[in-house]
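All protein chains of the complex are present and in place, except for one that has been dropped.
And now, chain A:
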Amino acid sequence: MMGVVRILLARLAQAGFVAVLVGTVGFALMHSLPGDPAFRIAAERYGPDMVDAAAAEAVRAELGLDGPVLPRLLRWLGRVITLNLGHSLVSGAPVLPELLDHLAHTAMLAAMALALALPLGLPLGVLAGLRPGGAVDRVVLLGAVLLRAVPPYALGLALMVVFALHLGWLPPAGFESPAAILLPALTLALGVAALGGRVARDAVMAVEASPFLRFARWKGLSEAAVVRRHGLRNASIPVVAVLGLQFAALLEGAVVVESLFSWPGLGHALVHAIFARDVPMVQGAALALGLGFVLLNALADALAALLDPRRARGTL
């Protein structure tokens, strides 16, 4: 267990690093907005016709755009680290609640994608790994390469055309009906299934060829006992590691797919915020993505350490 604690502490330090980095970039962005940032922000907020010096001064005071750089940066970072992310430059509403809402949508989408990807990819990968070079292996390889090669927006469009336009089974976009999550989730899931299946195939192949599996058979264990006691756990180690990373990557990969399907997740919010130069929102979304990445990596590491005693004891 000490090993797991050590891993989690290291990830916590990373999370702090991510927060400082994102905060600093956010600060720099804020001050590199063209023109007088106070005027610029006031214009975004109240409309160009309503801006006057008084409104700009009010914004300047509110956002602390005055004074020497270093204390301003430290004040800014202090607010970021305490998750006081400020107000949207566009709507004036606090960033945090809005962010949490987007985050929930993204997490839901990623979880759904993973839930679809596992039953799609793993059984095929295991079958392919049991007979490397066989028919299943070759078909699965071809499918995996095609799915990984097609960019998500093209895959998403294709799914939209087939399932929403032609068949009319699923809504093409939006988030009003529960079924709306299926198409974006499937778009993400196919890529994850392709990768997960390949990793599972290699893991199964390696374990199947390993001296310890042969020894387990020679010990006289039944095939079911061999697979249950010696096969599954060892084969799952690389699969869990890769799927953990993939799940984290889903958060970011969602940027394109969320925009395509108008899914109100973090990626969607990030794109809108960038177009609107809404720096607090951009910063908040980037922070949420970065911290989410660290958190999921930590979970994947902890899970891997529980599966593989060598990892928990730092010998790998």
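Rule of thumb we're sticking to: contacts are C-beta pairs under 8 Å (C-beta built on N, C-alpha and C of every residue); 3 or more make two chains touch, one makes a residue touch a chain; residues count from 1.
Following the convention adopted for this analysis, contacts and distances are computed from a predicted model.
Enquirer: Per UniProt, what's the omitted chain called: "ATP-binding cassette domain-containing protein", "Cytochrome c biogenesis protein Ccs1", "Secreted protein" or "ATP synthase subunit K"?
Expert: From the listed options "ATP-binding cassette domain-containing protein", "Cytochrome c biogenesis protein Ccs1", "Secreted protein" or "ATP synthase subunit K", the omitted chain resolves to "ATP-binding cassette domain-containing protein".
Enquirer: Just one of A:Ala38, A:Val95, A:Val136 or A:Leu307 touches the chain that is missing; which is it?
Expert: A:Leu307
Enquirer: Check each of A:Pro68, A:Pro178 or A:Pro211 against the chain that is not shown and name the one that touches it.
Expert: Checking each option in A:Pro68, A:Pro178 or A:Pro211, the one touching the absent chain turns out to be A:Pro211.
Enquirer: Using the definition of touch stated at the top, determine which of A:Arg60, A:Arg198 or A:His230 touches the missing chain.
Expert: Hidden-chain contact among the options goes to A:His230.
Enquirer: List every residue of chain A that touches the chain not included in the displayed model.
Expert: Residues touching the hidden chain, for chain A, are 210-212, 214-222, 225, 229-230, 233-234, 237, 307-310, 313, 315.
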